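For this view, one protein chain was removed and the others were kept in their places.
Letters are used for the chains, namely A, B and C, taken in the order the chains are written, and counting of residues starts over at 1 for each.
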Amino acid sequence: MHMELSQQDLLSLYETMVLIRRSEERLSRLFADGEVPGFLHLSIGQEAVPVGICAALQAVDTVASTHRGHGHALAKGVDLRGFFAEILGREEGLCRGRGGSIHVADLRVGMLGANGIVGGGLPLALGSALAHQVRRTGGVAVAFFGDGAMAEGVLHECLNLASLWKLPLIFACENNGWSEFSPLERQFAAQLGALGHAFGIPAVQVDGSDVEAVRAAATRIIPLARRGDGPQILECKTFRWRGHYEGDPQKYRDAGDLADARSRDPLVVSGARLEATGIPAERMRTLERAVETRIEDAVEAARLGREPDYAAAAADVYTQAAAGAHG
Amino acid sequence: MHMELSQQDLLSLYETMVLIRRSEERLSRLFADGEVPGFLHLSIGQEAVPVGICAALQAVDTVASTHRGHGHALAKGVDLRGFFAEILGREEGLCRGRGGSIHVADLRVGMLGANGIVGGGLPLALGSALAHQVRRTGGVAVAFFGDGAMAEGVLHECLNLASLWKLPLIFACENNGWSEFSPLERQFAAQLGALGHAFGIPAVQVDGSDVEAVRAAATRIIPLARRGDGPQILECKTFRWRGHYEGDPQKYRDAGDLADARSRDPLVVSGARLEATGIPAERMRTLERAVETRIEDAVEAARLGREPDYAAAAADVYTQAAAGAHG
Amino acid sequence: MRLRLPMYIPRLRQALMAETRYGMAINRALADAMQADASVVLFGEDVAAPGGPFAVTRGLLAKFGPERVRDTPISEATIAGAAVGAALGGLKPVVEIMFMDFVTLAMDALVNQAAKAHFMFGGQCSVPMVVRTPHGGGLNSGPQHSQCLEAWFAHVPGLKVVVPSNPADAYALLRAAIADPDPVVFVENKTLYSIKGELADVPQPVAIGSARIARSGGDATIVAYGASVAAALKTAAALAADGIEAEVIDLRSIQPWDERTVLESVAKTRRLIVAHEAVTAFGVGAEIAARVSELAFAELAAPVLRVGADFMPVPFARSLERECLPGEADIMAAVRRSLDWKPNARIKP
Partner (left out) sequence: MRLRLPMYIPRLRQALMAETRYGMAINRALADAMQADASVVLFGEDVAAPGGPFAVTRGLLAKFGPERVRDTPISEATIAGAAVGAALGGLKPVVEIMFMDFVTLAMDALVNQAAKAHFMFGGQCSVPMVVRTPHGGGLNSGPQHSQCLEAWFAHVPGLKVVVPSNPADAYALLRAAIADPDPVVFVENKTLYSIKGELADVPQPVAIGSARIARSGGDATIVAYGASVAAALKTAAALAADGIEAEVIDLRSIQPWDERTVLESVAKTRRLIVAHEAVTAFGVGAEIAARVSELAFAELAAPVLRVGADFMPVPFARSLERECLPGEADIMAAVRRSLDWKPNARIKP
């Protein structure tokens, strides 16, 4: 179906998925211990989507993310220490402790931010794609959004405008079947593909638990957007293992649905594939341990981090001290 | 293609179209003479759409209109004197001179108002349809909207929600090919029918210059919505003869486009059809003169009307005097 | 009808004045209103089957069925717009916007449609709808989940705005809002959902636009609303230990607001502090300060002082958020500044 990846490439995808999985598992424990302020939305079970897509991106490319954005951030290569420090609310955080999990951003690597507004990333990505087009950067923009976001009117506006302007924009839907506590079938009456079709935007559906499949699809369609063919839709069917947020008891979800979700573990899928390539089990364990070490290092650094600087925050409402008073 | 109308029915449709045409022509002259404050958006050339659709409605049914709403208002049966008095800014106006052309409403006949916000009528109509459904009124709601409004996100949200909730809602698109000064092809990348299809909403396209065709389609689909089959789309291809607003020199429009528009005059189409039924020319002229007389009467009454009552307006910000002060 | 309770029957009083959480008081108000009036319907994101993101609408779907209690997709513009149409169609919709930050997506329906229909259509119709929405920080939810935007709505003729500070008011004001013929923005401070307070079996009605004197005093007036009322009351208690008696007024309604009660208090205390969680600049306090500074110019012994959030998006980290949002200490400092104000103190620009 798609071209074979080298063992090395596959391993690298696997490694990033492990990084996301272990980071979020670590965050879950930190959250339970009261070390993470605010909400925490984990993407465990969905790792193949950001990893597969970001593997097909270049440094110049940009991504706009969602409230469930850890995977997008890590796959796009944000600084790991800055990532943990942000979520723990430290001065050393990517956003100096002002944003938290739901606003993790690292503009240096083209990660335009997680977003607290469902659908909020769509027009941002569209604007970013416009910048790529006008400035001829050769880049594309990716808008990640969930199945729940499909109900927001802004999706429609963005499909239309992206199509009219032939923008280098990838609509990357992470369809995990849930909007918070409500299942997709009570949230959205259309198929994204049909919708794209109406706007003349090609759409591909892919198994979002299979990182190779996601990467293959992304690798096929992103160059189309890049060369000026206009926007592309990539819908990834995926599974949310955890609650909507940490602490969500998921009473609305029956055991069958949860079991279904866990039956397709992207790590297991890729792990098996790797095993089949004859990779030594030891090499896998080494890789996993190396990832865990990096994470522990980042967590420790974050814990030792400073309280965010309030005066600096107050001075950062505008880019430079404005004349006059604000109140 | 559609069932034959009796001469009497056809005449009645024709009469309402004449009422709209002559009313707007009269408004155009009053506007040129400085008697109409504000903007004026005329629907000359588009009369068959509201007349054909409203002919298939019942008294309980409701319509939400647009900035180009005179036709919807008159076809739904608003009071003619109140209509002119409103547009001339008189106390006797339907809205006591507070709304004007762009806000003409007559709740008594289920006309929920012209609307200054493009797309603004869509969720209003959806809510009205919800009320019909919950209160089991047996009614349906109609959302009139232009082709330009299709780009607003709220259309998407309303298609989705109406489909999910199987609301008795008619999406009535008046596709005249123009959004103000911009042609449809630079405004919208999709076909409405395909969009409806994506949401599982049946869509019909019809010649919006042929009142019989519009009525026939409306008569076919409105009962479906009424009996609980859910929302329906009726797209009417029509022509805007005048500028976007009165005073618009239409420099953006070439002569061919204007000639095209005028080549399909709903009055001529229906007039010819009536003639073919053997109706005496005299009867037609009598009808026209009667309409003109009604209009002149309404204009005269409006001219003699009072200045709107400012104190009454100030007291009408809320339904009843609220405790305390507002500022 | 309110039962007057003889104070010498404490057991009965207990029974009739049960402790209820703020969130549950709202739940009961919704249930009672729906019971009393079949035209009241509820819709919003996750309000039906899941019972609401803050469990405020729990049980209502089971009680009133899927026709009247509905989950919507994530479509705030249409939730609000549909409420307007439903209200015009004879229903009394109560809709929820999950966080006040998301009203940004529903402003057209609220401001251009709901607020204006009664006036703009010459009084032909009313728009009896309620938008419930939680505002405020304190949960480290960050810049896009913590805003207090009620000043926007107070600036729009045609909308009413209420912000209850306790369970009894939450109940009574929600009933009043649902009964009101006009659109009401009903603002719930998220940190209040779990606080407890007394709620009578037959609760006393509260009129929209009427403030409540939460504590009497003659030395200074503190006007507050929502979560800031508790902070004001704590401040007043601390001041009382020093022999200073602050009067605390719980505004309850922002639009209309109870000018008379505030002015009467200021006529007595000659000092006014306005406290709210919203950003100070261009906030609700500005209107109150401006109005009282005008009408009570001669009575004021010190300038009206305002306490609100610092001028920044509500930051995420605990220490940042705590410092940004106003608290007891800020209200205390303002009261002290007011009391210490010297008539010939001259603050240079």
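The rule we apply is simple: contacts are C-beta pairs under 8 Å (C-beta built on N, C-alpha and C of every residue); 3 or more make two chains touch, one makes a residue touch a chain.
As the structure is a computational prediction, the values presented were derived from the model and not from experiment.
Visitor: What are the shown chains that the omitted chain is in contact with?
Guide: Looking at the entire complex, the absent chain's contacts are A, B, C.
Visitor: Which residue among C:F43, C:W152, C:Y171 or C:F186 touches the omitted chain?
Guide: Going through C:F43, C:W152, C:Y171 or C:F186 one by one, C:W152 is the residue touching the chain not shown.
Visitor: In the whole complex, not just what's shown, which of A:L5, A:C54, A:L80 or A:L94 touches the removed chain?
Guide: Of all options in A:L5, A:C54, A:L80 or A:L94, contact with the hidden chain holds for A:L94.
Visitor: Can you say which of C:E198, C:E245 or C:E264 touches the chain missing from this structure?
Guide: Per the contact definition at the top, the residue touching the missing chain is C:E264.
Visitor: Using the touch definition up top, pick the residue from C:E45, C:D71, C:D101 or C:D169 that touches the left-out chain.
Guide: Of all options in C:E45, C:D71, C:D101 or C:D169, contact with the hidden chain holds for C:D101.
Visitor: Considering the whole complex, which of A:I44, A:A141 or A:A298 touches the chain not shown?
Guide: Of the listed residues, the one touching the omitted chain is A:A141.
Visitor: Footprint of the hidden chain on subunit A, which residues?
Guide: On the subunit A side, contact with the omitted chain comes from 62, 64, 93-99, 103, 105-108, 112-113, 115-117, 120, 122-135, 137, 141, 153-154, 157-158, 160-161, 164-165, 313, 316-320, 322-327.
Visitor: Using the touch rule from the top, list residues of subunit C that touch the missing partner.
Guide: 77, 101-105, 107-108, 111-112, 115-116, 119-120, 142-144, 147, 149, 151-152, 154-158, 255, 259-260, 263-264, 267, 278-279, 281-287, 289-291, 293-300, 302-306, 311-313, 315, 341, 343-347, 349
Visitor: For subunit B, which residues lie in contact with the unshown chain of the complex?
Guide: 37-39, 89-90, 95, 97-100, 102-103, 115-120, 148-149, 151-153, 179-182, 186-188, 252, 307-308, 310, 313-314, 316-317, 326-327
Criterion: only the chains that are shown with their structure count from here on.
Visitor: Using mean CA coordinates as chain centres, what's the subunit B-subunit C distance in Å?
Guide: Computed value for the inter-centroid distance: 40 Å.
Visitor: Where the centres are mean C-alpha positions, what is the separation of subunit A from subunit C, in Å?
Guide: Once rounded, the distance between the two centres reads 37 Å.
Visitor: Would you kindly tell me how far, in whole Å, the mean C-alpha position of subunit B lies from that of subunit A?
Guide: Distance between chain centres: 46 Å.
Visitor: Residue numbers in subunit A touching 2 or more other chains?
Guide: If we look for residues of subunit A contacting two or more partner chains, we find 151-153, 186-188.
Visitor: Which positions in subunit C are in touch with at least two other chains?
Guide: 73, 75, 77-78
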